[in-house]
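Can you keep this structure in mind? I'll have questions shortly.
One chain of protein is taken out of this complex; the other chains stay put.
Going by the order they are written in, the chains are A and B; count residues from 1 in each one.
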Amino acid sequence: MSRGASSSRRTVAQIAPAAAVLTVFFLLPGAYFFLVSFWQIKRYKLVRETTLENYVDVVREYLPSIGFSITLALIIAAITTSFAFAIAYLIRFREGRLGTLILFVALTTLFGGYLVKIYAWKTLLGSTGIINQALMLIGVIEQPLDWLLYTPLAVVITLVHFLLPFAILPVHASLRGIADAPVDAARDLGASRFRIFAEVVLPQCETGVVTAFALTFFISVGDYVTAQLVGGPNTLMVGNFMQSQFINRLNAPIGSALAFSTLLATLIVFLALRYGFRLALGGLRR
Amino acid sequence: MRRWSAGSLSFALFSLVFLLTPLVLVVLFSFGENPHATLPFGHPTLHWYEELFANSNFWAALKNSAIITLSVGVLSAITGTAAAFGFSNMREGPAQIGLQFITAPVMLPPLFLALALATAYAAIDAPQGVLTVIPSHLVFTQPFVVLVIYSRMATFDYALIESARDLGASPLSIFLNVTLPIIAPNLIGASFLAMAVSLDDFVITFFTIGGGMTLPTLIWGMLRTSLDPSINALGTLVLVMTVGSSIIAFKTTRYRG
Partner (left out) sequence: MTDATPLLRLRGLTKSYDAHVALHPTDLEVERGDFLALLGPSGCGKTTLLRMIGGFLSPDRGRVEIDGQDVTALGPEQRNTNIVFQSYGLFPHMTVRQNVGFGLRVAKRGRAERDRDTAEILELMHLAPFADRLPAALSGGQQQRVALARALVMKPSVLLLDEPLAALDLQLRKAMQEELRNLHHEIGGTFVYVTHDQSEAMALANRVAVMDQGRIVQEQSPEAIYRHPRTRFVANFIGESNLLAAERKGDTCHVAGTSFPLQGPDGKLTLMVRPSNIRLGRGKAGCPKLPATIAEAVFMGDYWHIRLKLQSGEDLIVHQQQPSGQSKAPQTGGSTTAFWEPADCHVIDET
């Protein structure tokens, strides 16, 4: 092949700019950020002596808040993924334009107004907000519900709303990849709707479901803005501690150790869940 | 394809209402006299927009947002398209690994990237401002362009390029006269997607801009300090811009989900 050498040189040149951006503004800062987690702040100065003390601090002080964040994120990811799956399932298997409309709304609001969405829920869920107003108007309640806002529930509702379009996309993409014929064949062989769902549809869109769950789970674990605006003083995510280590206490090492500990814990929980999911799907088919 | 049952139909409608209500309310409040974001909306008014436009912070933030968003749109179109061409020349396996690398910044919570960048910028004493925000955005917007163009190239008819070569066209001429016109809709769509992502970003901007302001950090400031009702007007503008870019993006690429 005469074009082999020149074409591979061109390929390298084409990828180089993006790779440079990735290296300089992601890989190197990430690596440095990791190193920082082993250093310390002494008299407002970064001291480059390797120590595990930050991680010891994290385990001693922040383990409960990491656990709380992961638990809340699991709940959010589970709700969002199931919700998204139900929507994507209807889009794929029901005729007509309603599905297309939902998909269009999900797509176009995907990157629209992260802060605006949180703010909107803050006004919606407040004691004088529209939800309380509506409930009182139709006479379901007499006093406004005070547990709607500034509770973990508010964080769950807000993040489910924000993350739903992110989850619909990968699930829909994988459901769209399922041909009609295997589904028809399963009906033809006598399978009930539930069996078709569990044994034919779900295993074929495993990638999409896992991607949706991972995306929503990871983003929820790291989100702190939502908790800060609608969670109230008692709903603090680990991200709130991380950013306050930076902003208020100017202690990057602790913040970094906290970040990497959370990342590791999240990864372990996620991998364990995925393993369990595979096992469950495999068990169904036996 | 089955028909809609009453249950599935009401679930679908609920989903639509759930997705849209918060956004619709912000828009409605921005045009209503009632300053408290409660019902009723009050008489229609443009008062909150007038108030917003009289705020010098708004214009400063808009200027920064415009500079960042447009730069990120152009730059990610360049680096992303070039990389997508590179990956589509490679075999499937290595290309997938490369794609995983390039898209890694999107997979992490933004706070991690923000803190890592803020720490690194502090370490080298980089003066923080618009110039540090642009590359910080670029690293998580270029993956969108790479993915869109890469999937377009998967169905690209390479016989066109070979015919052009056969007719004696130079590589540059082939790119400008053959490849670019064909992928232009996807490229425009991908750039608008990148711009929507950049325009809407709060976390990474907040940690890398130093003292400056963009539209999202202005919203943040308004949320933290006062109950300024013109926030609805500002929110509506941000929604119009981000949702507008997304609509352009999906219409031009004819994306169907």
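Keep in mind that, in the parts below, a residue touches a chain if its C-beta (ideal position, glycine included) is under 8 Å from a C-beta of that chain, and two chains touch if they have at least 3 such contacts.
All values derive from a computational prediction rather than experimental measurement.
J.: With touch as defined up top, name the shown chains that contact the chain not shown.
T.: So, spelled out: the chain left out of view touches A.
J.: Of A:P64, A:G139, A:G190 or A:G283, which one is in contact with the hidden chain?
T.: Answering carefully, the residue with contact to the hidden chain is A:G190.
J.: What subunit A residues would touch the chain not displayed?
T.: 179, 181-192, 195, 199-200, 203-204, 285
Keep this in mind: only the chains that are shown with their structure count from here on.
J.: Rounded to the nearest whole Å, what is the centre-to-centre distance of subunit A and subunit B, using the mean of the C-alpha atoms as each centre?
T.: Those two chain centres are 18 Å apart.
J.: Going by the contact rule at the top, pick out the subunit B residues touching subunit A in the complex.
T.: Subunit B reaches subunit A through residues 1-4, 8-9, 11-12, 15-16, 18-23, 25-26, 29, 36-39, 78-80, 82-83, 85-87, 89-90, 98, 101-102, 104-105, 107-113, 115-120, 122-123, 135-136, 138-139, 142, 146, 193, 196-197, 200-203, 207, 216, 219-220, 223, 231, 235, 238-239, 242-243, 245-247, 250, 255-257.
J.: Sort out for me which residues of subunit A touch subunit B in the complex.
T.: 7, 10-19, 21-22, 24-26, 28-30, 32-33, 36, 46, 83, 86-87, 90-91, 93-96, 98-99, 101-117, 119-121, 123-124, 128-130, 133, 161, 164-165, 169, 172-173, 176, 214-215, 218-219, 221-225, 229, 239, 242-243, 246, 252, 255-256, 259, 263
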